[in-house]
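A single protein chain has been omitted; all remaining protein chains appear in their positions.
For chain A:
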Amino acid sequence: MPDNVVLHVSDVHKNFAGLHALSDIDLQVAEGQTHAIIGPNGAGKSTLLNVIVGRLAPSRGAVVFDGTVLTGRKPYEINQIGIARVFQTPEIFPDLTVLHNVMIPALSRRDGAFRLNMMRTLDSETAIRQEAEDVLADVGLYERRLAHAGALSRGDKRRMELAMCLIQKPRLLLLDEPTAGMSRHDTNTTIELLKKIKSRGMTKVIIEHDMHVVFSLADRISVLAGGRIIAEGMPDEVRGDPRVREAYLGGAH
């Protein structure tokens, strides 16, 4: 067991009206690592992510992040602790410009969960604006900064959502299929981007279907099937595990 565990999911169960969506989940993620959760459709991957960010309350068990119990906290409190999330279907502000989409999370980090900030104008927030433009340049959306976010392509929306998370400099970044629906080229760009973040020491939990993405990024992999973790280990160990091949990899790859 690694001694620098930062995220600890212990003994988590989640039942939906008798259906065991998650059973006996025990997961430890070490600081700075990229931990991938893979598994067939309906394995409970998204449910697990929802439990971590506070969207769902577990039926049993607890999630602890760096000594702080997350279970029972609201999503905004969990974000303020330093956990950001990219959704499977991008959750963005479609009516605002790309730049504002990215400035908002930066203001959240600076001002906290609530601030009656009426005495300034947005135009005077030059530092926040500069920071947002830098992050947009990182993800390759600087040119589109004045476009309405709702008008972006699906791939661009995903990259913008990633920028919205990155600008918060979260300690833990949760990614729910960050490359789903992307072209091979965009997927590779995103992998490069995520590798770049990795060198900054951010811890990541990533749910992914695309094995190319998983094996390019993950330090450790947990395999989820039927709401249980059936295997866990380094990418090579998992790749060779016969149970995993049977449950998941065998048919698909």
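Basically, a contact is a pair of C-beta atoms (placed from the backbone, for glycine too) under 8 Å apart; a residue touches a chain by one contact, two chains touch by 3 or more; residues count from 1.
Methods note: contacts and distances are computed from a predicted model.
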{"item": "Among \"Branched-chain amino acid ABC transporter permease\", \"Thioredoxin domain-containing protein\", \"BNR/Asp-box repeat-containing protein\" or \"CidA/LrgA family protein\", UniProt-listed name of the chain not shown", "value": "\"Branched-chain amino acid ABC transporter permease\""}
{"item": "Among A:Lys74, A:Arg154, A:Lys195 or A:Arg243, the residue in touch with the chain that has been omitted", "value": "A:Lys74"}
{"item": "Candidate in contact with the missing chain, chosen from A:Gly44, A:Pro58 or A:Pro105", "value": "A:Pro105"}
{"item": "Residue ranges of chain A at the interface with the undisplayed chain", "value": "53, 74-76, 79-80, 84-85, 87, 91-96, 100, 103-105, 107-109, 111-126, 148, 164, 168"}
